[in-house]
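The complex appears here without one of its protein chains, the remainder shown in place.
Going by the order they are written in, the chains are A, B and C; count residues from 1 in each one.
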Amino acid sequence: MELTMLYYLIPSLFMFCCGVYGFVTRKNMIAILISLELMLNAVDINFVVFNRYLFPGNMEGMFFTLFAIAIAAAETALAIAIIINIFRVASDIDVREINKMKF
Amino acid sequence: MESVGSIIMYVIIALAIVIFSILAVTTRKILRAATYLLFTLFATAAIYFQLDYEFLGAVQIAVYAGGIVVLFVFSILLTSHPGDNSEKLASKSKKMGLVGAAVMFIAAAWSLFSRCEMLMTSRPEMSNPDMQRVGEALMGTAHYQYLLPFEAVSVLLLACIIGGVVIARKR
Amino acid sequence: MFDNILIYFVVIPVLMLAGVALCKNVKQIRAVAVVGSLALTALSVYLLLDYLHLRHVGATAQMLYTGSWAWFTPLNINLSVGVDGISIAMILLSSIILLTGSFASWTIAQPKEFFLWLILLSTGVFGFFISIDLFTMFMFYEVALIPMYLLIGVWGSGNKNYSAMKLTLMLMGGSAFLMLGLIGIYYHSAPEGQPLTWNLLEIARNGAISENWQLFLFPMTFVGFGVLGAMFPFHTWSPDGHASAPTAVSMLHAGVLMKLGGYGCFRVAIYLMPYAANELAWIFLILTGISVVYGAFSACVQTDLKYINAYSSVSHCGLVLFAILMLNTTAMSGAIMQMLSHGLMTALFFALIGMIYGRTHTRDIRQMGGLMQIMPYLAVCYVIAGMASLGLPGLSGFVAEMTIFVGSFQQGMTDYLAGAGSLRLVFTIIACCSIVITAVYILRVVGKLLLGPVYDDHHRELTDATWWERLSTATLIICVAAIGCFPNFFINLIKFTFSPEIFSVLNFTQHSGIASVLGMN
Partner (left out) sequence: MDVTLPIIILALPLFMFLFLGLLGKYMSHRLAGILGTAGMGITLICAYTVAFTYFFSGNPDFINAEGERLQQIVFNVTWLQFTPSLVLRLGFLIDPISSMMLVVITTISFMVHLYSNGYMRDHHGVWEKGFQRFYAFLSLFSFSMLGLVVATNIFQMYIFWELVGASSYLLIGFYYTKPSAVSASKKAFIVTRFADLGFLIGILILSFYAGTFDFTHLTSVAVEGLNHVYQVSEGTAQNILSIFANNPASTFMGASVLTWALVLIFMGGMGKSAMMPLHIWLPDAMEGPTPVSALIHAATMVVAGVYLVARLFPLYLMETAALDIIVVVGALTAFYAAMVACVQVDIKRVLAFSTISQIAFMMVSLGVARPEFHHGLGYMASMFHLFTHAMFKALLFLCAGALIHAIGSNDYTAMHGLRKYMPITHVTFLIGCLAIAGIIPFAGFFSKDEILTACFGHSIFWYIWMSCVAGLTAFYMFRLYFLIFWWKEHKVHDPHHAPHDQPWTMTLPLVILAVVSCFAGFVPFGNLVTWNGHPMFESVSFLTNLENLDWSVAAISLTVAVVAILIAMKMYKTENELPAKMRNALPALWDWCYHRFYWDELYMFITHRIIFGLVCKPIAWFDRHIIDGTMDSFATLTNKASWSIRGLQSGNVQTYVWIYLIGVILLGSITAICLI
């Protein structure tokens, strides 16, 4: 048995779908954020895998992942700041209630 | 052909990813979800290691597992009411989400398998990208060098820091 | 660039904008507005005299003071300027109305913002009248339209949001047609293989718009400008818009902006597309002919002063477009006279209505009466404006209407005798009827509002006009009387343009287009 690309893509796909499931079902904003992180991770894996298997001499995939991680960190920090702020205002972080900005 | 060790390693990693992903999105306690996310992130880091990207794996552990998850935990502790840290999911939305995710999984998996041959290439040899290469690529301005995105990300991070401070600050 | 006098008609308003922006209090703002508009008036008077002098010493070019500066060369967009007698008349009208409008908004709330927008609007107006490049013309046209929304929406009265929105949207709708038409003209502006141009004079000289394209582009441009000229059935923005607008805006809008429509109709639509103008005149003749009597009849039963005047504007501006479509030198000259006359007269009306409204806080004629005893100056001015509107000789309305009727009737009879249908003749006679209906609604208002016993005893304490109001109205009345007493001066100023050498549409022997469509022979 050889560990081809497919073997890595399938778990990453699974992770991604779990992220999607979590994103659309969870109501807690932090849980949603966690799901988002899962999806991001799955994508990161794909980048790395494709880089490793198809263009082993280059490092684009790796760097993309690197930057993605950095940005994910920034984004998470900001999102959590917002969530905490919302919690202060609304004392709740249920996403269904946070629709003041609609329309 | 891979060594049996790496196959076993792969199986463990894959199982960890699958199981902890599922647990992370299904558990009702949010703190547990964060913990399961941590495990998933570790598993991801393991994949990076297995694919010879050690630097990336290290970053994954340090930033994701070390930084982000800690942020999550803090925020969970800050935002949850005592004794009320679980949420009930409506079964309808659960089902819908399941169906959606499943459909997506099937569609994507089907498209993956339909190109099975292309994806069945064996892993080519690659010299492990050592720190010097990584550093040069990160700090250079030539082709395939990434100083500009690096700077962009750093500015972004700065903006996030400021933004985070401004937003979270008590009025 | 700055050696061309025309450019100063844009430069001065821009300087005024800067000046108003720097002002600290209302006195400075008034000073800037009055000084600036006085400068504009002086400049336009100078332009008029200089133009007459040039013509006198033998300048025969169609447009004088022409100049052209490249703006965006890939699309051949230039800032091209040039004026003939008609543009000068319109510029003079605009500057006078801007001046009187400044006086009429002497005590407006938030003067800084108000004057900024008002002056921006007038920049657009002046720019429009001096441009001979279709693109810059259109741009200035839009510059003139947009401030209207804010001016009405912020400083208006009554149902102002609705009115401002309606006015802007309808005029924008017209602009959409217009833009389509102008772009179409641009792409057919030159024969195959030659560079395209936006310049009016060059397009007319090239005459490269094919007949089929003319038939498509003419309605586009005519309707586009016609919406602004309150052509039936696109006039409904006018009553609501005027009713809600503040005084100076009503004055400028009815007095000048509506003239942009008429001006554009003949300067662009008819001038550039003579074939289609001749072929399709009958459609628009019917519409504008309806406008004339329809507006007048509608005005008869309105109770809001501004509505009455707005419908009367529909009627009078309908007459402008109607006369233009006669494609006859006399009638077209009359149309320009009517533009001038209506501009001054309706500005006077709106100024007076604004002044009366500012005192009584109502515009409902059922709520007022006997104002002649309370504010005789304003009342007398109103009567004079009314007399001008119903065509009293010696005031501007009469000469304009008579020139139109004489020209239209001549054209109508010529058509009729040439077997080209009696449409023009019939509609001329219908349009003539409007002088009676006008008398009805004007006298109705005068009788109810000014004469008779005082309706509301609270009104007895109101005061008559202040000095700035007197200045504003007196200026307009003098202008109205000047046109009415010395019409030939203005006719001579205008007539040069409407010669068959320049307006090729006047060369057409009356085509049987109308007759063949309606089967009238």
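The rule we apply is simple: a residue touches a chain if its C-beta (ideal position, glycine included) is under 8 Å from a C-beta of that chain, and two chains touch if they have at least 3 such contacts.
A quick note: this is a predicted structure, and the numbers were derived from the prediction, not measured.
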Which displayed chains does the hidden chain touch? A, B, C
Residue of B:A58, B:L77, B:V103 or B:V166 touching the missing chain in the full complex: B:V103
Out of C:P13, C:G370 or C:G421, point to the residue that touches the absent chain in the complete complex. C:G370
Contact set of chain B toward the excluded chain (per top definition): 96, 100, 103-104, 107-108, 110-111, 114
Residues in chain A touching the chain absent from view: 20, 23-24, 32, 95-96, 98-103
Contacts from chain C to the absent chain lie at residues 165-166, 169-170, 232-237, 294, 297-298, 300-302, 329-330, 370, 372-373, 387, 390-394, 398-399, 402-403, 405-407, 409-410, 413, 416-417, 429, 432-433, 435-436, 439-440, 443-444, 447, 450-453, 487-488, 491-492
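The rule is short, and it goes like this: only the chains that are shown with their structure count from here on.
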With chain centres defined as mean CA positions, report which chain is farthest from chain A. C
Distance between chain centroids, defined by C-alpha means - chain B, chain C (Å): 68
For chain A versus chain C, what separation do you get between their C-alpha means, in angstrom? 62
At least two partner chains per residue is the criterion; list those residues in chain A. none
Complex contact set, residues of chain A against chain B: 1-22, 24-28, 30-31, 33-35, 37-38, 41, 44-45, 48-49, 52-54, 56-60, 62-63, 65-67, 69-78, 80-85, 87, 93
Contacts from chain B onto chain A in the complex sit at residues 1-2, 6-7, 10, 13-14, 17-18, 21-22, 24-26, 30, 33-34, 37, 40-41, 44, 47-48, 51-53, 55-56, 59-60, 63-64, 67-68, 71-72, 74-76, 78-79, 87, 89, 93-94, 96-98, 100-102, 104-105, 108-109, 112-113, 116, 119-126, 129, 133-134, 137-138, 144, 146, 149-150, 153, 156-157, 159-161, 163-165, 167-168
